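Chains shown are a subset, placed as in the full complex.
The chains carry the letters A and B, assigned in the order they are written, with residues numbered from 1 in each.
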Amino acid sequence: MATVYVTRQLHFSAAHRLHCDKLDPQTNIKIYGMCNNPRGHGHNYDLEVTVRGEPDPLTGMVIDLKELKEIVAREVIDQVDHRYLNEDVDFLRGVVPTAENLAVAFWRILQDKFPGAELYEIKLYETPRNMAVYRGE
Amino acid sequence: MATVYVTRQLHFSAAHRLHCDKLDPQTNIKIYGMCNNPRGHGHNYDLEVTVRGEPDPLTGMVIDLKELKEIVAREVIDQVDHRYLNEDVDFLRGVVPTAENLAVAFWRILQDKFPGAELYEIKLYETPRNMAVYRGE
């Protein structure tokens, strides 16, 4: 009996603007600085999805990584790739698209989607130097 | 006597939309696909600027790399970082912001800016998998 964690990395390119409608313009600029630019900016996001479970004694797999990839592609990547995250994505309506909020939003969508394996971690790189991790805690 | 090439990498995050005003909407969608999304998408761009020249016999430097970095930051990065390339950047007005066109535009700005060294190459990564190079040819 062994619990193994398997991770698949996918990527998407999107635009966003950090702006909170409940705050006035000056506060938004003070908090978000350049990230508050009215017409937005963008990133190549790297998304790493980790599930855990016991490898099947016959197949040696926790989950078919190709299936894991297809689920994440369908449920998340196809919704956010080449989109403006503030307006184009149904499940992000009303969410300030910080890396933190995106990681939590992706977790909620993917949480119950992997047959026979448990979602363990969403790691989202906004740039190679900035990332957020959510583990459902 | 030795000609040495020195390169500095910088990065910026920006939004853009691939769209040509001189083409009708259907042609734009046909040519650019998802990249024509009306509200844009974005990237973490990596920009590599290469100059060449003879190392100074005393200092051993073709150019002070810190100065090279500051020139590129001031002339290019500060204009495009956290911006929407289609509307926010003076020197890109009327330019479809493909990687190809950006590389040529950056070359034209930087061409005569390096005292004592010759601009050799602009390499622009739009993603880790897509890039354009311009050498002034």
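Operating definition for what follows: contacts are C-beta pairs under 8 Å (C-beta built on N, C-alpha and C of every residue); 3 or more make two chains touch, one makes a residue touch a chain.
Since the structure is predicted, the reported quantities are computational estimates derived from the model, not experimental observations.
**Student:** Assuming all chains share one sequence, and 2 are in place here, what does the full complex add up to?
**Tutor:** 6
Methods note: only the chains that are shown with their structure count from here on.
**Student:** Please compute the angle of the rotation superposing subunit A on subunit B (C-alpha atoms), rounded to a multiple of 5 degrees.
**Tutor:** To map subunit A onto subunit B, rotate by about 180 degrees.
**Student:** If you average the CA atoms of subunit A and of subunit B, how far apart do the two points sit, in angstrom?
**Tutor:** From the centre of subunit A to the centre of subunit B is 28 Å.
**Student:** Given the complex with subunit A, which residues does subunit B contribute to the contact?
**Tutor:** Its residues touching subunit A are 11, 13-16, 34-35, 37, 39-44, 81-84, 87-88, 127-128.
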